[in-house]
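Only a single protein chain was left out; the remaining protein chains are all shown in position.
For chain A:
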Amino acid sequence: MKKFLLILLAIFTVGLLAACTTGEDAGEEEPAEETDQKDDTTEEEANEEAVTEGEKVLLLNNGIEPTSFDPSIGFDQVSWDPLNNLMEGLTRLDQDSKAGPGVAESWDISDDGLTYTFHLREDANWSNGDPVVAEDFVFAWKHMLNPETASPAAFLAYFIEGAESYNNEEGSSDDVAVTAVDEKTLEVVLTAPTGFFLDVLTNPAFFPVNHQVAQDNSEWHAEADSFVANGPFLLESWDHNVELVIAKNPEYWDAAAVKLDKVHFAMVNDTNTQYQMFESGELDTATIPPEMSDQLIDGENVFIGPYGGLEFYRFNLTEEPFQNKKIRQAFAYATNRDEIAQYVVKNGVEPAYGFISPGFTTPSGEDFRDVNGDLVPYDPELAKQLLAEGMEEEGYDELPEITLTYSTSDSNKAVAEAMQDMFIQNLDVEVTLENQEWGVFAEAQQNLELQFSRSSFINDYNDPVNFLESFITDSYMNRTGFSSAAYDELIANGRAETDPEARYNYLFEAEKLLAEEMIAMPIRYYNTVVLEAEGVSGILRHPVGYFDLKYADKQ
């Protein structure tokens, strides 16, 4: 018996020792990580002391680890929100969310609208002291377009002559019309005049890359040590999956405008947790957990702003009964989007009666949405009438079965159920609801296997054409089976017309045609809702683009 106890004790001790040594081993495998963490804690302590001495440290949450800080690869908000503050493109969105000078101090546009000549700032430098030169842009953009890079953002650069054919391996990198005329002059030739090209350039995909650093080390963007920044902040430390710290970049040409000393990005992916951290002062901004929306949305510390994007439902024109325009219209007009926005989605979102969200300014300074008005009204009477007419046109005595599909999520489900209810009430039609896991859903929608399905769109650049061009014939984003020569022509003109007024007129027409054909029904516009701690100010949250901390301040 004593022997047994001894053995048990021995096992326990060995187990404990093993546990401890594994822990230590784990530490040894990544000494850098460990020291990083230690540094962080000491820094944090130092920060806390320094805060009282006036060092300004903003505590933000990035949700998850950024995909990549290679501007060509990190095609998502979690990468580009921080990156937008580490880097700067030729143009940068200003306080009015318009494309203003960035690394380029000024530019000339040829009379045919095809050739852009950018003059780079003499004092634009990288955080390692190198000057930002035209070659950095040439290098970065060709890197993005290289098919080997497999950049998910590459299609944004197809406005440039030769870009598409290089990306799909028909052409070579030499044919891409981006040239460094001299150190500080960059020339870009477009395939067609593009009125919003300067806006496109604010997108992080078009950020420069320090070509000397990148040629020596192609993984320069993977760690804080090797990262070179040219924006208002530089990358101070990056503890993967844990925390990211950016600090004021003294080499930035406009460093005098930057008020914050440091910004910490935590990676907390739980809505409730990040809100609780905000409550206890561990974060300076937070989003509102859906279940607390009613309680918090009217608070004084809430920022609500437009966000260029639309939630909508696609009709599949290749499946009955949605080949019929009137039936499509009937379903759209029967959906009370006011109610969905106010009682289902909540969080201060706007119901959508058109496709283009508010926040796009026309050449005459008005809002696109105001000018083009409500195109898809809520009108149950008209809906009923249209349904009857449509059924007669198709010779239906009874409507074929309809399945409404959404990707699995609580909020999608709530909206779908509200719609189902409205169709019963207003059209006396009972649709079947079906949810699918995202990957399955996305593939089925792409292959036109779904009859009536949920979608969303987030703008990549600040122009209405970004959304509208999704529906041109055979576009990868079409996903409805819609094809109209008239629509294709409107979009072609809406991209290439050099006179801004005339160009917008094409876009107004295109949106009207989309509403008339009703190949997709709008539900609601996206918005940005953020809780901000007292004393936090100056964070620019653009309707299209990524947030900017250049002018942010914390008291």
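Assume a residue touches a chain if its C-beta (ideal position, glycine included) is under 8 Å from a C-beta of that chain, and two chains touch if they have at least 3 such contacts; residues count from 1.
In this text, contacts and distances are computed from a predicted model.
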item: UniProt protein name of the chain not shown, from "Sporulation protein", "ABC transporter permease", "Aspartate carbamoyltransferase" or "Succinate dehydrogenase membrane anchor subunit"; value: "ABC transporter permease"
item: Hidden partner chain, touching residue among A:210, A:426, A:470 or A:527; value: A:470
item: Sole residue of A:442, A:496 or A:533 that reaches the chain not shown, by the stated touch rule; value: A:442
item: Option from A:213, A:277, A:402 or A:465 whose C-beta touches the chain left out; value: A:277
item: Hidden partner chain, touching residue among A:91, A:167 or A:527; value: A:167
item: Among A:92, A:119 or A:221, residue touching the chain not depicted; value: A:221
item: Chain A residues that touch the omitted chain in the full complex; value: 1, 4-5, 7-8, 11, 19, 22-23, 26-27, 29-30, 33, 37, 40-41, 65, 67-70, 73, 75-76, 147-152, 154-155, 164, 167-168, 219, 221-222, 240-243, 266-270, 272-273, 276-277, 279-280, 282, 437-440, 442-444, 446, 456-458, 460, 466, 470, 475-477
